[in-house]
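One structure is given here, and the rest of the page talks about it.
Complex shown without one protein chain; remaining protein chains in place.
Moving on to chain A:
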Amino acid sequence: MSTNRFDDETLMAYADGELDAETSAEVAAAIGGDPMLAARISAFTRSRILAKRAFEEAVPPVPDALRAAIEARIAAMAAPVPEPVPDLVTAPEPPAEARGGTGVGAPGVVSLEAARQRRRGLSAFAPIAMAASIAAVVAGGLGWYAGGSGGIGATAPGADMIALGAGPAITEVLGAAASGADTALPGGGRVRVVATFEDAEQRLCREFEYGRGDTGVIAVACRQQAAWQVVFAAAGPTTEGDFVPASGMEALDAYLSGIGAGTPLEPGAEKAALSR
């Protein structure tokens, strides 16, 4: 099977989680036997993360004059909220100086950013990854990526193994195993499904842990058109016997609240949902 079977756009879409389920499955199936294919995918995952970080490092401060001008305009337009009165009539003086000077901490300023952080796993995760030196990734499909401790692009030991071989086997476990069950994979490593829940869009999702050697992964996969897609994963070194990277939990919590994860399903409901 040739690496050239998939063009760059397809692999990029796979890395970005934008590929349709059917083609994703084809790519996922081909990865195991084709390291070059895996390398091409991880190059796209890597370039995404690099670009994101580079842009994030380079957000220049908004000039005070610009910020003040916009805030003044907002204040002028906002007026007391909508009675059915044309709002041109009385525009109270903008409290520009209350916000303009230092600018940064104006009330309400964080709202969108906070919402965005909640919505977007990667943003929520980035600072934690930096601080805690764990490998992490948010990706669609099984295009996992490990951004390691020392810097971008370093790969945590063992993470490639996870990316290369385990996808299909994990998918099988996700489709069948009850929460709490600990399954040894044929190719090595273990999977334990932690919980099953629905996200805000009523997709069935499962939180699971994967461990192999001294590397652990905590991840979330959601079922889309009968295929399981990993939507969140954090990998890191683990201590003996405990295969969850402790530092990934915070990121996971942030991610789960971001996708509107519901309460875990009871065993009966879980079984029914899985067989649906």
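Please note the rule applied: a residue touches a chain if its C-beta (ideal position, glycine included) is under 8 Å from a C-beta of that chain, and two chains touch if they have at least 3 such contacts; residues count from 1.
Rule of thumb we're sticking to: contacts and distances are computed from a predicted model.
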Inset, instruction - Select, from "3-phenylpropionate/trans-cinnamate dioxygenase ferredoxin subunit", "Dihydroorotate dehydrogenase B (NAD(+)), catalytic subunit", "ECF RNA polymerase sigma factor SigH" or "NADH-quinone oxidoreductase subunit H", the UniProt-recorded name of the complex's unshown chain. - result: "ECF RNA polymerase sigma factor SigH"
Legend entry - Residue of A:8, A:201 or A:266 in touch with the missing chain, whole complex considered: A:8
Legend entry - Missing-chain contacts mapped onto chain A: 3, 8-9, 12-13, 16, 18, 36, 39-40, 42-44, 46-48, 50-63, 65-67, 69-71, 73-75, 77-78, 81-82, 106-113, 116, 120, 122-123, 150-153
